[in-house]
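Every protein chain except one is present and positioned as in the full complex.
Take a look at subunit A:
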Amino acid sequence: MTKDVLRFEHVVKQFEGTTAVKDLNLTIGDGELFVLVGASGSGKTTTLKMINRLIEPTDGNIYFNDKRLIDTNLRDLRWNIGYVLQQIALFPNMTVAQNIALIPQMKHWSKEQIRETVDEMLTAVDLEPKQYRDRMPAELSGGEQQRVGICRALATKPPMVLMDEPFSALDPISRTSLQDMVLRLHKKMKTTIVFVTHDMNEAMRLGDRIAVMREGVLQQVATPEEIAANPASNFVSDFFASAAPEVLDTPLIELRRFADRSTEAGEAQEGDPLRAILTPLGEGKSVTVACQQGNFKVNATQVMAFLADVAKD
């Protein structure tokens, strides 16, 4: 492994009443895509925010390039660490380009350089610059907004980027394509990424290494393969098991391309699992699913076609 960029030494964070992070020891290597995974409330966000000092630890030290965080200039630190929020939080009063140009502008880049960067970044996240540059955030879909959010964090090519459940609010299809995009960008830019998620699937898909957290305590830090082969505890193995894709948990929206369009009111939601509609399908009825991209109606034959497709790969 290459040299470490980030090191947690006996880091503790207490809030009134709770200890969010307990004696955390962790190193993150240069250029790694490091995933922090755990259930809600396990201390992931707290850990992440201690890296860019949105939260200060109660005890212990964090080193960035072997320098203690509290000894670094706060502004420089934050300009060197990109940040992507779950809430996306593109500034709604600024255009896409203005949002991306935010940090370059504070760094007094030339207009020329800023314009080039904006276009380059937009292209990198598969948004046509000409078409998207001057749009307002409200005119974009959730997936497009988060692409811009990633552009904003990466615009100055910082050595490290933090992402806090960036895709958990998106629909499954956008989520998959954004995951692909993150993998691609990471390969290309070699930025160190610390990625927080509660979804073990996502962690397995993205992580070079994965850290599993539970109630503020680190359970295991390993590659996805090691975790699959040697879970450190029952908890980890259970959590890992939850990642094995269960076909009956497939959200109904995945069936859309096999189904017929419908204008009827939905009996089930696009996010419901396939198992929820087994009974009516078994009775030979078809089911209408409410979907943002247009309702659709699915019957048993079409479900079989979907299953055949899944079995193929």
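For this structure, a couple of remarks:
The working rule: a contact is a pair of C-beta atoms (placed from the backbone, for glycine too) under 8 Å apart; a residue touches a chain by one contact, two chains touch by 3 or more; residues count from 1.
Criterion: contacts and distances are computed from a predicted model.
The listed choices are "Neutral metalloproteinase", "Carbon monoxide dehydrogenase", "ABC transporter permease/substrate-binding protein" or "Sarcosine oxidase subunit beta"; the UniProt protein name belonging to the chain that is not shown reads "ABC transporter permease/substrate-binding protein". Among A:Gly17, A:Pro92 or A:Gly284, only A:Pro92 touches the chain that is left out of the view. When the missing chain is restored to the complex, the residue among A:Arg75, A:His108 or A:Lys130 that touches it is A:Arg75.
Touching the omitted chain from subunit A are residues 52, 54, 74-79, 81, 83, 85, 87-89, 91-94, 102-103, 106, 152.
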